[in-house]
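Yeah, one chain of the complex is gone here, protein chain that is, but the others are all in their spots.
Our next item is subunit A:
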Amino acid sequence: MSLLDVRDLAVSYNGRRAVEGISFTVEPGETVAVVGESGSGKSTTAHAIIGLLPGNATVDQGQILLGDTDLATWSSRRMESVRGVRIGLVPQDPANSLDPVKTIGAQVGEVLRIHRRGDRRTIARRVVDLLTRVGLPEAEALARRYPHELSGGMRQRVLIAIAIALEPSLIIADEPTSALDVTVQRRILDLIDDLRTEFGTAVLLVTHDLGVAADRSDRLVVMKDGRIEEQGPSAAVLADPRAAYTKQLLHDAPALSVREFRTAEPPVREPAIVVRDLVKEFRAGPSAVSRAVDGVSFEVAHGTTHALVGESGSGKTTTARMVVRLTRPTSGTVEIAGAGPGRLFRRHVQLVYQNPYGSLDPRQSVAEIVEEPLRNFRLGDRAARRARVGDLLERVALPKDLLTRKPRELSGGQRQRVAIARALAVEPEVVVLDEAVSALDVTVQAQILDLLEQLQRELGLTYLFISHDLAVVRQISHTVSVMNQGRIVESGSTSQVFTDPGHEYTRELLAAIPEPVR
């Protein structure tokens, strides 16, 4: 008998179907990955299983059989005897999933206390055991600390400790590593794997990252628009995807499709961007100073893409902001060939932000947003500007009827296209892309990357591409600089850095990318 057997499950929000009659099983001790893009219903499915759907959601039909009990009909109150005991949950966002005013020990102990597993002393001992088990050092001292004193990876370990505290037979991990750096992500996934083999716990891994799913699961369930497109053993699905959607996902996932490296012609002109010994210091206290960027130098040739790769805190974004003159360097220089002084600089260099939700004024229409740079520089009269906005929208492949829409009426991919159109409005030569595709689903991400490549070919743009995602960087960039703790540890052509990494840190980063399957 299966450990978990979901049969014909349908869930709707305010009467609108989010999950439409899906069925799958999880066997004891195996990892099943539910893969899909945002809005595919994968998280809803996970929440339905553990009985944590929000108030406006209803389970319309179907069964959720855990062993031989049907959880679908249980009240939230009755589910309390299941949550933590038989099903553990590892939530998505380690930053917001711990109570900031309680110590780590109290929070891990809480689940034991609720289910009355022993007196205070045994619980305290068990907490230390658990924290040690999930690989946290000095567990006893750590139990007395508060969440804000821990890094993202450590917090996620604490959450895993809570999930395994009562040794449940199933752990639901809802995007357990999406908010973490790649090297940390790998260690967390390793930990979940270890625990699974040690306790024989089954894992339901919900993720948008096909690379992670391919690497870590026994079976794959591919979801789209609330339906299951395809399911089967991971290796088989990856080797021979049957559904068209799975094929597209595989094609678009940068980690899974090995493409040719982009190679640049030897530079004919002087480089477009020259960065020399750039340093940025921030005050870290009354007398302490922290160096976010510590002597960074690189050059980018005209019409090529240079990637700055690193994990959070590596100083890559600060470097990018100094290149676009939004942050003033403490010392060092940035030279951009042909860029004017003062405000004219903005006609030459443009920045595209990571978060397409935050970088567009919510009160402006798409037309106003794209037109704004033209108005700022008084380029053309009203009719000419309107025509130019139309052209720009066409360039980024957005339909004309979006012109009057507000940003909130657009999808993430559409918003990022609007942001790119705005950046291109003044015909810049250098575009700095700060994690410009990180917030997007893989298929949308692939489309934006294609768009960027095409624009580079047509307009001869020079890109400085900031990213933590090596798989994306491998695909788009000609040259790479790897950053760690404010310094560039290695740089060179993409093929050289990826195939023959010279620095230990680069090798660690590369090892963290899930293995290419094809």
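Definition applied: a contact is a pair of C-beta atoms (placed from the backbone, for glycine too) under 8 Å apart; a residue touches a chain by one contact, two chains touch by 3 or more; residues count from 1.
We adopt the following convention: contacts and distances are computed from a predicted model.
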{"item": "Chain left out of the displayed complex - its UniProt protein name, from \"Carbon monoxide dehydrogenase\", \"Peptide ABC transporter permease\", \"Acetyl-CoA acetyltransferase\" or \"5'-nucleotidase\"", "value": "\"Peptide ABC transporter permease\""}
{"item": "Residue among A:G358, A:G460 or A:G502 that touches the chain left out of view", "value": "A:G358"}
{"item": "Residue in contact with the excluded chain [from A:A106, A:V426 or A:L451]", "value": "A:V426"}
{"item": "Residue of A:S169, A:Q350, A:Q447 or A:S481 in touch with the missing chain, whole complex considered", "value": "A:Q350"}
{"item": "Option touching the unshown chain, where A:Y13, A:F377 or A:F498 are the choices", "value": "A:F377"}
{"item": "Touch list for subunit A against the chain that is not drawn", "value": "14, 324, 326, 343, 346-347, 350-351, 353, 355, 357-363, 372-373, 376-377, 408, 419, 422-423, 425-426"}
